[in-house]
Structure formats: structure tokens, C-alpha cells
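The complex appears here without one of its protein chains, the remainder shown in place.
Going in written order, the chains are labelled A and B, and every chain counts its residues from 1.
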Amino acid sequence: MTHHSLLRQITDYANRANPYPLYKELHNTPVLHEEDGGPYLVSSYWDILSLLHDPRISSDAANLAAAGADEMGGVAETGLPPSFIRQDPPEHDRLRRIANRPFGPPHSPRKIDSMRGELAGIVSGLIDGFGQARQIDVVDQFAYPFPVTVICRLLGVPREDEPRFHTWVEPIVAGLDPDTGKDDAERRRGAQEARMQLGMYLAQLVEQRSKEPTGDMLSELVTSHGPDGPMTTMEVLSTAVLLLIAGHETTVNLITNGMLTLLRHPEYLERLRNDPGLVVGIVEELLRYEPPVQLVPQRTCIADIEVRGTTIPKGSKIWLVLAAGNRDPERFTDPDRFDPDRKDIQHLGFGSGIHSCFGAPLARLEAQIALSELARRLDNPRLVKDPPPYRQNAVLRGPRHLLVDFDALRP
Amino acid sequence: MTADDHLAWLRCEGRIVIVGASLAGLRAAETLRAEGFTGSLTMIGDEPYEPYDRPPLSKAVLLGKASARHTALPRRRDVDAKWRLGVAATGLDLSAQRVRLADEDEVEYDRLLIATGVRARPWPKEAEAQLDGVFVLRTRDDAVGLEQRLRASPRRVLVIGAGFTGSEIASACREQGIAVTVAERGGAPLVGALGGVIGAVAAVLHRENGVDLRTGVTVTALEGDPAGRVRSAHLSDGAVIETDVVVVALGATRNTEWLTGSGLGAGPRGIACDAGCRAFDFRGIVTDDVYVAGDVARSPHPLFGYQFLSLEHWGNAVSQAEVAAHNMISASADRRPHMWVPAFWSSQFGVNIKSVGVPPMGEEIMITQGSLAERRFVGVYGYQGRVIAAVSFDNTRWLDFYQRQIETAAPFPVESPTVDRRPEGRRPIPSDFPDPSLPSHGPTVTLSGYSPADRRLVFSPARR
């Protein structure tokens, strides 16, 4: 029996492939506080849902920094203001409204729906690109390039620049990993540096678009004339950084976790092949069963709050373990079973409340198209290695590679 | 037959009659079948249509996004009922367990559910109410008529009463570029439901959207042309409004007249029932075979001092119907109380208004998030040191939190900090409800009884 705290076991890479037994243990202590100055881990479905709607919980970077919970730092350190996920209302609401204008209803109700054909085309192209190979890496050859291409087109970032921005995205995403390990300060500096570099790269694009708008989101953000007015250039940059990263670093996990789960449950893969409509239920169940964002580590409370008899003092760090809430036996029957036929599936995969996932409709559509096409076109796909190697990150959790053998590529 | 045997017999072969074939009636019927009732089920409705949804009639329908003829409610399951539509119930014989119908027919029951709801209060002067172009808006037929008239480019629409329905109608008119005057007896729109502080915000919404809002006035007369079409309206301040469509939105009347003389505890305030939805007779004795649900019911609520509440809320109709249906075919130990926290929504001028709890009980209000001036906020109502209700304008995602505050009787004023708290929200201010005994468009929650435990309250329902 080790004496490592549950928190450390969750962040420990050794447990990345299967953290679910740890989450199950969390349920024994719905509000877990193991270390002085450490976070309060909340793991029950109803408590997480309440806290996501609790106005005493803040996402504001300044409050988080005071609580020691914000690895991304504030304006002074990076030169970029915090993006809207690290702000509270009214600023959060204003920025999100402006960002939503070129993205969704009421202003752009058909934007995502109209991309279906384009998404299907990208997916077909990637699968055709497998060529004569009978083994592929689902991550590198499909689940990563697909959402990258989509978010690049949506924002108006040149796809061929991916190798460039990828070198900045990696340290930024690593900065989101709440690994409590040693080189914390260095990692944080690296993330800040990378965020500034990425911001500078995007600044050139934004400048071009402000002169010659091209109809993409960058152009729309910088020329927005809605009731909230335009964003400042700095706000456009931090929003663009957020959307670029969130637009692919989470979807890659949703698609890869999805394919992995289907390969582990071949009966559903078979059913999906015969009935593409099933993908809707499959993706919702995946968002519950293997959510691409496992936990929300960036919240703090601005008052003492009581959760299940435990008082969380004002200014504490709070981690909302979405993936544990999604498998809370008080909420879901047989929570550890992958069951796309589940009727009752109000999962926390996209969070809830004002910070619920901005890109959820796009992610859903991407995952639906990606998984149904993989199921349709790969003949007899088999997992090469189970479990596959995972990415370091405990928050954005997913396989780094997913090798799959198959017999033939269907047309 | 033992009680158990009787219940088993009832569930398999009993006769259940539901009077009222709208939302509550339908959901009750579905619940009965879902819970295993296999006996005969009769649905009686005065309108000739199968159950349809009413909220779209003053919103999506008037905006041209839905058809008034096509709002029939989806079924959760087959209810296998005998439908008696287009035939009103006209009487009830409690001892013979019989419902009398307008076509002289009679239907016998072993269990009866009354869900007859409310109807729009008509313009009180009958001759004026008959003028062509004078409408109320409650039913599908009302909506078909009004929609048609609005599409014919009226010069001006006059809406009498600025409650939720009246405000929604005015909003839909403005959105289609139709000139509209709203005449409201109170000091502002929505005052009866949400108080004067929020009413002032609603007034700004009306005016910013081009509504000619007249408050503190009543309509004294409607005038027609020789062909019997409405031409103008006279206001109590002497003004004359030239108009060719008048919508009377003065709240609702409970459909209980058919129960006069039946011995049931039914009257203009509704039908009193216990927390398990069993109707009281006029002596205050609870019946065991007559149940009530939906807008026509008034029942005691533990969260609000066991006051009798009458709720004209969509969600209440669903929830109370489910509880009533369950209790109708359950042994007494298995029955459930109806403890739904009042909640409603309205959509007007592009703003989503939602509320939980009982705002008219609120003595004071605090804007705990956002700002009145920005029309995005959460307001919390306090009553005797506790949170009793909350209202949001375009801020619905926070309301769950406030509902729990109400359910747990959290202290008021709200001292703990909240995100987006502005200086204006640090202190409570009087919520400024009008004297409830004065007539207005009517609240959506009516406190229609007094708790024996709390004699300090002197609430009387609006317009009685």
C-alpha cells in the first residue's frame, strides 16, 4: 500500500491509461482535500453540476492566481490578457458573445451545419490517404490532422503553418497539466513563452485580416460590429489562441478515445457499420464514458462554501473531476459500462453553466463523422496494443498513438 | 374486498376519467399507463382538438415560426384512452361518481382527475367584446384568429394588460413592424408577477422596442364602426387610441363553474387540494377519489409556509399531473407530495426572462449578479430573512443555484460575494409589488390561502 495521495496518483502518468479505479475511490470522499494549500477535489455528479452553476465559484485569472491555481499567469507575465475561459462575467459573457457572432446562433445559425459536407470531405481525404498501408496510427494520421484542418479553416489560419504553431501549442497544453511534479516553474515559463509566441504569430494574421477581411473567424472577430462592439486586438489574440488550441487538442482525444472504446467493444463497431445513425448515441456516451477533458482544475471560490458537509474556505483551489462525475453510481446506473443505448445520458463531458464548451456542436459533428466513417471504411480493424501509449496530460487525456491493423480499406 | 384487493382491482379494471384534455390531462394519462393502469381511461375536453401546447401561441406562432394549428403535444406513450373532445363537462355528482357532459351524456368513474385549467378573462363589457377585431389569446382558435389579423397589416394593435402574455404579444407585433399600444393599469409591465423594480426594466424594454406603453391607465370603452369592427379605444386619461386589433390580456379565470353545487371545494380561486392532489370538498374534508392538477388546482406548499398556491405554470401542470396520476393508483403509504418549486419563463423583445420561487412574496429584492441597466441580471427576492424567489434576465444558467437557495431557506440579504456583483447589488431594495388587492394583469403565482402558522401575512389574490 503506497502512501501517495489520490491526487498524486491521478496526476501520476503511470495511471494515465486507466484512471477510473482512482475516480471510483474518489467517490468514497466526495470532497477530498489531502494537502495543505492543495486543491479540493469534487467528484460526485450532483456536486459538480451545482458548482458549475454556483456564482460563488470564480474562473477569474486574478482570483486563480491568488489561489495559486493559474499556471497561465496574468497579463503582466505573458503580455496577453486571459481568454474568456479564465474570466468571470461580465467580461466573460461579453467576449463569448462576440466570439459567438461568427460561430453560432443567433447571428450565424447555419455556420456549423453548413460545414458538414466540408467535414466529410476532409475525413474521406484522410482515410483515402491511408493508401495501401494495413496499419495506421489513428492519432497521427487521422484524429489529429482532421480537427486541425477544420479549426484552421474556420479561423483562417493557414493549414501549412501547423508545424510552426504545433511547437507552441505543445508547451501551452503541457502548462495545463496540473502535474504536481518538480519542474513546475520552468514548465509554466515555457507555457507563457509559447503563448506569447503563438499570439505574435496570430497577430500578423489578424493584422492582415483587419485590412482585408476574408470571411473567416479571425476576420469577423477583428471587424465585429455587434452591440458589444469589437474586441481589442489583444482580446482577439487571446481568443484566437484559445479557439485554435481548444479546437483541436480536445477533439483529437474525443475521436481517439472513441475509436479505442469501439475497438474494445467490437459489437458496437459492427452495429455502427450497419447503422450510421447510431453514432449520435455513441458520441454522447463517449462524452460520458471517456470525456476528452477529464477535470476542470481552474476554479476557486470567492466565499466559504459548503459541499456535503465540508466547508471549502474562500480562496481555495477547486478541481471538478468531470470524468468521475460521469461515472457516479448515484447518477448513472451501471456507470462503468459503455452503453450507447442509454436513455438517460446527461453527461458532464462538455461541462455546464456559463463556461460550457464553446465548440461543443463542432466537436460533436466532427466526432460523429469521424467515427462513422472509420467504422464504415476499415475492414476488420484490430487494436495493436492495449492499452495504447498515452499523452502526458491528465486533463486533456487521450492516447498519444493508436495503432490499428485492418484487412482492407472499403471504398 | 380489502384495501389491497380494491387497489389491485382499480389498477386493472377501474374506470378513470380525466376532465381537461390539455397538458396536465395528457401527462396524467401517460403517467397512469406508464405506472401500469390497465383499466378504462376517458379524456374529456371542451375544445375539439387533441392536447396541444399553449406557450408557443403567444411567441413562435405570432412570430410566424410555428403554426397555431400545429402545436399538438408529442406523446410520451400511447394512452389508449376514449377521447370525448369538443364536449365540456357540465356537472359532477360526487356520490354517484358521475361526470355530466354538455351533450347530456354521463360518464362514471372510480377515480376522477380534474385538470380543467383556466380560460382567458374576457373584456368585461360584452357588447364591446363582441366587436370584430377584439381578441383574447388562450386557445388555438384564438391564436389562429389573431395571427390572421396581424398578417393583414393592421394600423395599430392595442394590447390591454402588460402581464407576460400581453408583453409577449406586444413584442411579437413590434418584431413584425406593427404599431402597438399597451395599456396597463399598474405602474409598469409585469409588476404583478415580478414587482416594480423589475417592472421598470420591462418598461424600458417596451419603449426601446417602439411600444407605445401607457401605464397607470385603464381602457374605459371600445368603440366600433357601423359594420361592427373595432375602431378605437378610450383610455381613463382621456386619450383615444385608433386601432383595429385589440387584444385583451387581463389574466385568466379558473374553469370551476361546472362544479358549482357539486359539493367540491371549488370556486373562483380554483379547486383546493392537499399536497397529494386530492380535492377537498366544501367542508374541508379531503376526498379519496377526486384529484386535481394543473392551473385549476390550489395546493399547500411546505416551502412557502403551507400557503395554498395557484400556479399558472407549464412545469407545474406537468409535475402535478404526474404526482396526481401516481397517487390515484397507489396505496396511501406510496403516495407522493407535490412539492414542485414554482418556475416559469417568458420570452419578449429578445430577452429570456425566467423565475423560480414565489416573487410576489418577496418584500425586498437584491440584484446579486449583473445590472438592471444592461438588462442582464439575476434578482433575488427576500421574505422574512430568507431567499424566497429569484428572477433572471438573460442569465438563466445561474438559476439552479438560486433554486437551491430557496429550497434550503438560505438567508436574505445575500451577503456572500457572487461573480458579477455590481455596486447596485450590495443592498436590498423594496421589491415594490402593487397592493395585491388592486386589479392588474394578474400574477402567475397566486397566494390563495393563509397558513395557520403565519397570521401576519395578509395576501389576497389579485382581482377577486
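Just so we're on the same page, a contact is a pair of C-beta atoms (placed from the backbone, for glycine too) under 8 Å apart; a residue touches a chain by one contact, two chains touch by 3 or more.
Here is the rule we use: contacts and distances are computed from a predicted model.
One chain of the assembly is not displayed; among "Cysteine synthase", "Nitrite reductase small subunit NirD", "Ferredoxin" or "Glycerol operon regulatory protein", its UniProt protein name is "Ferredoxin". The chain not displayed here makes contact, within the full complex, with A, B.
For the chain missing from the display, the contacting residue among B:S22, B:T42, B:T71 or B:S167 is B:T71, taking the whole complex into account. When the missing chain is restored to the complex, the residue among B:M43, B:V79 or B:A162 that touches it is B:V79. Taking the complete complex into account, B:R397 is the one of B:R15, B:R149 or B:R397 that touches the chain left out. The chain not shown here touches chain B at positions 8, 11-12, 33, 36-38, 53, 55-56, 59-60, 63, 65-67, 70-80, 314-315, 318, 343-345, 347, 349-352, 354, 394, 396-397. Interface with the hidden chain, as seen from chain A, comprises residues 97, 104-106, 109-110, 112-113, 277, 280-281, 284, 344-346, 350, 352, 356, 360-361, 364-365, 368.
By our rule, only the chains that are shown with their structure count from here on.
The distance from the centre of chain A to the centre of chain B, each centre being the mean of the chain's C-alpha atoms, comes to 42 Å. Within the complex formed with chain A, the chain B residues making contact are 368-371, 374, 376, 378, 397-401, 404, 416-420. In the complex of the two chains, the chain A residues touching chain B come out as 49-50, 53-58, 60, 88-90, 93, 302-304, 352-354.
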